[in-house]
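A quick write-up on the structure given underneath.
A single protein chain has been omitted; all remaining protein chains appear in their positions.
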Amino acid sequence: MALVDDHAAHTHGHADAHHEPGFLGKYVFSQDHKVIGIQYGFTSLVFLLFGFTLMMLMRWQLAFPGKPIPLVGALFGQLNAPGGIMLPEFYNQLGAMHGTIMVFLGIVPLAVGAFGNYLVPLQIGAPDMAFPKLNMASYWIYFVGGVIMLTSFFLPGGAAQSGWTSYPPLSDIAPTGQTAWLFGMLCLIISSLLGSTNFIVTIIQLRAPGLTWMRLPFFVWAQFVTSFLLLLAFPALQAAAVLQGMDRLAGTSFFLPSGLVVSGQQLAVSGGGSPLLWQHLFWFLAHPEVYVLILPAFGIIAEVIANNTRKPLWGYKSLVYSVVFLGFMSFIVWAHHMFMTGMGTVMSTFFQITTMIISVPSVIVLTAFIISLWGGSIRFTVPMLFALAFLPMFAIGGLTGLPLGLAPTDIHLHDTYYVIGHFHYVVAPGTIFAMFAGIYYWFPKLTGKKMSDVLGKIHFWFSFLFINGIFMPMLWQGLAGVSRRLYDGGDSYSHAQGVLGLNKMMSYSAWGLALAQLPFIINLFWSMAKGKKVGSNYWDATTLEWAATTSPPLAHGNFAEVPTVVRGPYDYSLPGAPKDFTPQHEG
Amino acid sequence: MAQTHDAESIRKETRTYIGVFIALAVLTVLTVGVSYFHLPPALAIGVALLIAAFKGSLVAGFFMHLFHERKLIYWVLVLTVFFFLVLLFYPTFSAWDQRHL
Partner (left out) sequence: MEIPYNSEARPDTGLYNAKLGIWLFLASEVMLFGALFSSYILLRTGAPSWPHGRDLGLNVPLATLNTMVLIASSVTVVLSWASLRLGDIRKFRLYMGLTILCGLGFLVIKYFEYMEKFHHGHFPSFNTFFAIYFTLTGLHGLHVIGGMIVNGYLWGPGAKMWKTDPQRFTNRIEVAGLYWHFVDLVWIFLFPTLYLL
């Protein structure tokens, strides 16, 4: 409990110190950031699994086009998969929803909602987030958005099927599921906006005494910049969703050009709209969004590397300036997703330049992480394995982005499997590996128990193997010119024939990756119940969440006493210190 | 925020608010009046936006106390305004840039 004297509590009439919430108030409609963080965690992991399942279905179609889906083929009904054979429309639904669910219902809620919510107040020595009620609202609005997205599969015509990017005019005239997508997105955006406001105020206002900006754990800096991105970029997609909603429901033509002909008939709308307008508004959000996907991962990797090398991070200042600069630049690169729209040379030049510039801070961050390993006393714990793998995987993801950011090469690569390979390298063996690192790392703090190292290592090695098996061939297929979002995986194109054999390999890898997650899921639940009990600072870490709290942290207020911070976040192996780590609040 | 707690300065602020209200009312009448002159489009847009910006700064500066606000708020807003301008003009500029294509 923070140092609040009872007299003040009585004067202000705050009932919370004296009245225990019931079951609903404690576990369902909780205002405690730790409970909310766990709620976000479980919900997002379920969504990730669901989104992964959608992709596994797609990979069946790509490996064995036109063959009935085994085991579960009958479940999808006649409208989606007659005789168990996937229809193109269903394939498109799976594709659009896989992307939407993974990005908006999976990764961001896990990275920000779960990790951010749980850890930020603990790492800054705060009793909770600045606005606990708002925090609770953020979670439940996210939940509602998720339900809307999932149930859209059951609407007539099925779920959204115009890509996660929902480009008009196609999305404007798509079946009802697209409208549900718009409403789902509105919920998710509102949830995000409330959440990001909460994070920024919390980090600015509730830092413990002595916790100056340059003593913040890098994880907190990453969440701080991420929140600004969400705050200022999401409204553009919100506006776009409103406009598309008007097009679909009120008969407007924001995105419908004049004279549009659909199935031989001219559309009876007023026209005068611009499909490019959607793209500008969408990508104005979606580009910063990809940095939202990676920044929390950077934050987690930083914590795990510092802890498992037993030395301070190299280049803390560079890391901080880099992510701040990255955040700023992320707002002015979006049209590199639009090079193929007939862009003029001035705009094209501008966006190529800013895109090249933005690669610099990412390289600085990666380099700082790699140099941090030099001279370190490396402990190959399970979190560290994932963190180490992150480094080359993110490097591949980042490097493969360069030809996409330069218009001349983008001409060949845009909308091919190369793009899918590129971004999956960053998000899958990139961000998701960082998420795994974080789960294995902070599990002891949340539960007071540790996860099994054996199962963890099995999980790691097989995931690493199979994930490369899925995405490396995609880069190859893309270079050969195979377009994305093709129901037949490129089969009808002569230029694709030489690389189509890779489809089977990728699909087997995908299913292998699914199997590789079983040790993780088993480990997670078994360890929660029967894992070996450990102390509050299992990893001998320096940041406040380990050193000033219990495991799990106190239900009310987090800390028995408000800590006073006297040093930076990574004082490992301080010369002359009694232990190889000195917690932030120890004098 | 202009956090003075003594009654006299608060009452002075109140008089300022009334003054700002009158200014806003006058400017509203002005902007409507000017619109009847059918100025050429560029000029009409310029004048209307100028008057709106002036009214807006009165609301922001006095009613929202921005003239006396903390630096942190200023910087958040400066950042926002920069991105706002980018969002406002780039799509149209992009369309203009490809007008020959």
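Order as written gives the chain letters A and B; numbering starts at 1 within each chain.
Criterion: contacts are C-beta pairs under 8 Å (C-beta built on N, C-alpha and C of every residue); 3 or more make two chains touch, one makes a residue touch a chain.
From a predicted model like this one, the values you see are computed outputs, not experimental measurements.
> Looking at the whole complex, which visible chains does the left-out chain touch?
A, B
> Check the options A:110, A:160, A:185 or A:233 and report the residue that touches the missing chain.
A:233
> Can you name the residues of chain A that touch the chain not displayed here?
Contact residues on chain A toward the absent chain are 1-2, 4, 8-9, 12-14, 16-17, 127-128, 130-132, 193, 196-198, 200-201, 204-206, 231-236, 238-240, 242-243, 246, 250-254, 269-270, 272-274, 277, 280-281, 284, 556-557.
> Spell out, residue by residue, where the missing chain touches chain B.
1, 3, 5, 7, 10-11, 13-14, 17-18, 20-21, 24-25, 28-29, 31-32, 35, 41, 44-45, 48-49, 51-52, 55-56, 59-60, 63-64, 70, 72-73, 76-77, 79-81, 83-84, 87-92, 95-96
Note that only the chains that are shown with their structure count from here on.
> Note which residues of chain A are touching chain B in the complex, please.
Contacts found on chain A: 204, 228, 232, 236, 274, 276-277, 280-281, 284, 328, 331-332, 335, 342-347.
> Which residues of chain B touch chain A once you look at their complex with the stated criterion?
So the residues of chain B touching chain A come out as 72, 79-80, 83, 86-87, 90-91, 93-101.
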